[in-house]
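Below is one structure, written out as structure tokens; comments come after it.
Yeah, one chain of the complex is gone here, protein chain that is, but the others are all in their spots.
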Amino acid sequence: MNYVFSFSWLAEYYPVLLKGILITIELTVVGGLLGVALGTTCAWARALGPAWIKPPVSAYVELIRNTPFLIQLFFIFFGLPSLGVRLTELQAANLAMIVNLGAYSCEIIRAGIQATPRGQFEAGASLAMTPIQTFRYVVLVPALQRIWPALSSQVVIVMLGSAVVSQIAAEDLTFAANFIQSRSFRAFEAYFVSTVIYLVLAIVLRQIMAGVGGMLFARRSVR
Amino acid sequence: MIEFTLWDILRNLLLAARWTIVLSLVSFIGGGVVGAILLFMRIGGSSLLRAFTRYYVELFQGTPLLMQLFLAFFGLGLFGIDVPAWFAAGLALILWTAAFLTEIWRGCVESITRGQWEASASLGMGYVQQMRYVILPQALRVAIPPTVGFSVQVVKGTALTSIIGFVELSKAGTVVTNATFQPFIVYGLVALIYFALCWPLSKSSQILERKLNVAHRNH
Partner (left out) sequence: MSLIEITEVRKSFGPNEVLKGINIDVAPGEVIAVIGKSGSGKSTLLRCINGLETIDSGSISVAGAQLLPDEAHLKALRLKVGMIFQQFNLFPHLTAGGNVMLSQMVVKKTPKPEAEAVARRMLERVGLAQKFDAYPDELSGGQQQRVAIARALAMQPTALLCDEVTSALDPELVAEVLAVVRELAAEGMTLLMVTHEMKFARDVCSRVVFMHEGRVHEIGPPEDVFAKPGTPELKQFLGMQ
């Protein structure tokens, strides 16, 4: 092998990489927050909601969990315009990530809700709380605490999965890598550097999720 | 301009879906073999091998599958090998699958209680015998549902190989879309075909898990 590695292109292209990193972070933050919110709502619907709401929510969850993210993304970006829904690359990428994480986190959070002892629901009810109030104030926090590690892993998986949004020309980190390799012809180095960046992002994201968990579930006095 | 009927579209997609199935099988079986080897390195006696597999798993679970595909595709090229897309796709998917299966299986082995190790040790069994006759048979039962469940991730993972130019279901979807200008129908059908492949696997994983839980309760 007489290939000579070169990273000199970094000097010229680092702003491109930086922009890509920021977009990947933006996608992860928006997708993570709204996706978990959607997942929580769906988990409530599937575990505790009225009977009529369960079939459509189950259908959504099963459909998303059993099709590739790439196809969901293509369907949203290329397919929806024929229904008159035209989204920018970034909007489509954000929506796809929310919808995707929503389905996965629904199943994870539902498991947490279903592990709640019956007595917690009854105690809430006996104190005259409505079912929604009991869910919000009594059930939800311990349920999230139970499944926080699994939820954190899923958020990391979705962040890594976001690499494919480059395929609809959303200008994320992978898009930056593709751009650099097409200009500098340093394909391996460009992908190697972005892979390392993804790895760092994944490690940092895991720490952040642990930190958020620590804050959410911290024991604190009520004052 | 050629008119495409729905059947034309579906037929082309189904033909391409064969390659999705082949690649899924290759990745899953190959990943299983590599994963099994890694598992024994992970739980074995050598701290060097344990560390190696830990970092291996960390690396493959901490980076995008798409990047792994790119690196396999372009990286192998550096060695002067003219890599066809199917080879890079298969290699990356096998290594990626192996990382996840190793981690799933390690959890299963570790779920076998200490008492089982102690009981078998007290009967004079050595490490290999303990593994062979006591631990693995139990771990295997626990491992089946999540392993079947992960096969769904493998099938979906093959969609990414379209990006490095391997022609399977997703790539066919793009090609057919470009010919028909009917992305809504084409990608809708592509999604349904993936669903038809994945849903039975998801469902059987759930059923197997329920059976296992019932069996455990009856112990």
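The letters A and B name the chains in turn, as written, and every chain counts its residues from 1.
Note that in this section contacts are C-beta pairs under 8 Å (C-beta built on N, C-alpha and C of every residue); 3 or more make two chains touch, one makes a residue touch a chain.
Everything numeric here is computed off the predicted structure, so don't read it as measured data.
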Study note, to complete from the structure: The omitted chain touches A
Review point. Of the residues listed, A:Thr41, A:Gln91 or A:Gln120, which one is in contact with the missing chain?
Key: A:Gln120
Check your understanding: Touching the left-out chain: which of A:Thr88, A:Gln145, A:Ser182 or A:Gln207?
Key -> A:Gln145
Review point. Where does subunit A touch the missing chain, residue by residue?
Key: 117, 119-120, 122-131, 133, 137-138, 141-142, 145, 217, 219, 221-223
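Keep in mind that, in the parts below, only the chains that are shown with their structure count from here on.
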Study note, to complete from the structure: Whole-Å distance, C-alpha centre of subunit A to that of subunit B, is 21
Revision key, fill the gap. Given the complex, residues on subunit A that touch subunit B span 1, 3, 62-63, 65-72, 74-75, 78-83, 156, 160-164, 167, 174, 177, 181, 187-188, 191-192, 194-195, 198-199, 202-203
**Study point:** List of subunit B residues in touch with subunit A within their complex
**Key:** 59, 62-68, 70-71, 74-75, 77-80, 152, 156-157, 159-160, 162-163, 170, 173-174, 177, 182-184, 187-188, 190-191, 194-195, 198-199, 202
